[in-house]
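And then chain A:
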Amino acid sequence: DTSGKRIALSNNYAGNSWRQAMLKSWEKVTGQAVSEGVVAEAPAFTTAENQVTEQAAQIQNLILQGYDAIVINAASPDALNGAVKQACDAGIVVVSFDGIVTEPCAWRIAVDFKQMGAVQVDYLAGRMAEGGNLLEIRGLAGVFVDDEISAGIHSGVEKHPQFKIVGSVHGDWAQDVAQKAVAGILPSLPEVQAVVTQGGDGYGAAQAFKAAGRPTPLIIMGNRHDELTWWKEQKDANGYETMSVSIAPGVSTLAFWVAQMILDGKEVPKDLTVPFLQINQDNLEESLANTEPGGVANVEYSLADAEAVVAGE
Partner candidate 1 sequence: MGAISKLAARPWIWSYLGLLVVWLATVTFTGGKGGAEILSAALSFGTFTVIVGLGQMFVITTGPGNVDLSIPATIALSGSLAMKVMGGADAMLLVGLVVSLLCGVAVGGFNYALIRLLRIPPIIATLSSSFLVLSTAIAYGRGLKIKPPPMLADFTTARVFDIPVLALVVAGLAVAMSVLLNRTIYGRSVLAIGQNMRAAWLAGIPVERIRFLTYLLSAVLASLCGFVLAGFSGGASLNMGEEYLLASIAVVVIGGTSVAGGRANVPGIWGAALFMFLLVTMLNTFGASAGVRLIMTGLIIVAVITIAGGDKPQR
Partner candidate 2 sequence: MPEAPLPIVDFSNVAKSFGAVRALAGVDLTVRPGECLGLVGHNGAGKSTLMNVLAGTLSPDSGEMRILGEDIRQRYSVALAHQMGIRCVFQELSLCPNLSVAENTRVVHPTIKGPGWRGRAGALILGKLDEIFPGHGIQPGDHVGDLSIGKRQMVEIARAFTVTAAPLHLVILDEPTSSLDAVTAGQLLQYMRKAIGQGASCILISHVLGEILDYSDRIVVMKDGGVVAERPATGFSRDTLVAAMGTVARAPAAGQAAQAADRREERPLSVRVRPKGRPGGAALEARRGEVIGLAGLAGHGQTATLLQVFRAARGRDPDTEVTGAVALVAGDRQTDGIFPLWSISRNIGVRSLRRMLRGGLIDPAAEAEMAEDWKRKIGIKTPDMNDNILSLSGGNQQKALFARALGSDADIVLMDDPMRGVDVGTKLEVYDLVRAEAARGRTFLWYTTEMDELKNCDHVFVFRNGRIVADLARAELTEEKVLHSSFTEDA
């Protein structure tokens, strides 16, 4: 019975639509859980600045407030270990997701980011047997996720040597930054057959190609509403075909249920993997219909879903 337990969400950033959807999902699912008496309280805390130190201080404050479990989307995999260890030492259950922490005492709900990169090139190899020039749009330099996805993409290119990365820019996972960066490098590039991305930047890339008057290449999309909408428009207009890979922001709710299960005394392995969200040509309409304007394609978890993930299904 966890009806007296308190679970806190420690979040380091709220400045983009993915994080906003993540917080919204959390609010929705935990709100219901609280009203049903599953847990006593499940507030979310966001730091003002996307900073490790601020989040570490935040975790320490949550320790002080005596929460039973802390669910973390971490600003850095290693640098929060000190604070996480302190939480564990205080007898608090720590579950990290999306931005996971490496401290062994915490649970990790990880996304296979490498795979997220590799699968893009695999998909391209299926679509263009003869290969071609790739433009890579990366995330924020110096951040763990960016490196992982990029490594996955590069391993994919090694596997399919008919592809060649002719340019690489940092789009910071933001549509307008990506647009600007792509617009800058585009004039110097030869014809680009496909764009590999990290999500959130596909629409910006499309805009940049259009503005430069270049033919639109095959752009791997993310899961934001604008990206899916653009894809749909292209599909309807000229049968444009691509795919989208992303992480569902609702993974925060999975983390919530995992924390609840641990508090409930259930046996949960320390490392869990969630599949990333993939949208294909045929389930595009359905995903788009389920995504509200301005939001991102999402999956929210129920306790049953969580139990299934824990059971390894």
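As a convention for this text, contacts are C-beta pairs under 8 Å (C-beta built on N, C-alpha and C of every residue); 3 or more make two chains touch, one makes a residue touch a chain; residues count from 1.
How were these candidates chosen? In short, all candidates are chains of the complex that A comes from, given by their letters.
These numbers come from a predicted model, not from an experiment.
Student: Given the candidates 1 or 2, tell me which one touches chain A in this complex.
Tutor: My answer, from the options 1 or 2, is 1.
Student: Can you tell me which positions in chain A touch candidate 1 when the two form their complex?
Tutor: Residues in contact with candidate 1: 14-17, 20, 24, 48, 138, 141-142, 167-170, 174-177, 179-181, 183-188, 203-204, 207, 211-212, 224-226, 229, 293-294.
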